[in-house]
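Showing just some of the chains, left in place.
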């Protein structure tokens, strides 16, 4: 099968580089376009990028001459690592020109006709894409993956929600430096320090949760009636977001019930067969002091979420801690898996 | 006024060294006894201690010959930095021999007749000491300060509890390496890592909260009816514990009400006049990204608690983040302030 030609929009940043690293040897996709800001257009990717992945940059990708973020027709699918403000302009242009935009940006996540997807959780929401094309008159389209912390939390929460119905949720996050991109957070703000604030993050986590766990009804997603309170923290680690949660359910589960639901969690057969889908999506830890950021972030090639410390909660019903790789399960890996779902579902 | 002769029990550990540093120039107390484990007895403190405070060890203290942790009669008051298991034996021996034991250990914190004190919060609980002496037949006695995270949380929570009545509480902690003492946590467990577990800490925080905010009724403290859910994390910082809380009250306060209560918080006149009492005990931060661990832990000489990010909570009524120095407000400084209260109240 010839590989599908794809573009990476915003290819020099932290998420952009992760896209390049993940797609370098992808069985279904072939990078044919890399976009960057105006001052870098016309230069070779390898000469421009300050490559920070630990795998080497393949020479054939280093040679690609960078373009502006405009549809050239070369790519049938575009991965977007753009900032939200830029994405708001660029992504519709690609969709209008017939490309499928698989976006990591927040620009359209909460738009009613844009599927916000975690394949194991709500692959059925992909049906919104048909509405989107009809309403907007696009031959392409936009699909989005959630914010990094949300992706990790909701992967862990989905099987519990299905089985017991989440009602209220109090979440504390401990997020890595790479979640802010590069250059991102100054080292003087993170060495020997914690910052209890990330602009807009608490609101995103709450509202994306309701959409992701919502129910597809005909052409709309009805938000899940979940009240969520989020307290974010940036901590001095390189990669890996941890989320600790206290959850109140409609039906109170025992710890054993919860563990069983977490362990049994699988995507649909279609989803489980995608090249980037981890098996299992959730790894359950029984050791008291796990998950730990550095030790567990790379499980399932960075796509698995590790859940541990499942225990009763005096305020809600259960507490647990989940951990995942913010640049993989929480960003570029999530988008690649979404793109694979588009292919498997016949959209691309 | 001649200074009161005091002992430090467990003088070589992290909290023990902090005691020595804080008492080196104290106007009311004079160190006359330093105890250590058996293999160090008979040697000079300066030759034995692996001094890690950044202020120099005063030569006259370096010359003190270490003793076992037994009452010699030299000290009228003993600061205990002992492990809980050792404290359970040693502290009653001192109390029986007529010394006042001001303990940082957890051994007797929850005993019904032992005052668990934060002077600005519940100085009246000191009256338990009379009961304790009567019941146990001691001429001395034991008083305790809370666990490090509890001290920081409750300093912040007390004015809100007084004004609005705390009902339910969900707390996430982000605790420093020094909270585990020295050698404590291996560097391989904390560099680029977070550990969501500290043995026994979640239970301590919940039960000490109820005692500290409880009501003195004749000779007993009636626990405050607060349901608390705690999720602890050890993060890679040297000093300074952060706690983020979601709180439900009996009477819902506005953010402005809460800020006013926090800003107005003071200890009694007696407490405010103690040498170690910070003024004010709570520093309120309005900057979005504060408190931060490294920047705010030394406020008020390490005795002030900085509270920021006071904002509404979708699940409870309010969220906030508090930060304090775990070895000062959370341990040695708290004990010194407690000892000062004993003196000011005429017990010593």
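A and B are the chain letters, set down in written order, and residue numbers restart from 1 in every chain.
As a convention for this text, a contact is a pair of C-beta atoms (placed from the backbone, for glycine too) under 8 Å apart; a residue touches a chain by one contact, two chains touch by 3 or more.
On a predicted model such as this, the values are computed, not experimentally measured, just so you know.
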{"item": "Total copies in the full complex, given that 2 are placed here", "value": "4"}
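Throughout what follows, only the chains that are shown with their structure count from here on.
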{"item": "Magnitude of the superposing rotation for chain A and chain B (Cα, nearest 5°)", "value": "180"}
{"item": "Chain A-chain B separation of Cα centroids, rounded to whole Å", "value": "42"}
{"item": "Complex contacts: residues of chain B adjacent to chain A", "value": "168-170, 172, 174, 189, 191-197, 199, 206, 227-229, 231, 233, 235-238, 240, 242, 244, 246, 288-295, 308-309, 313-316, 319, 321"}
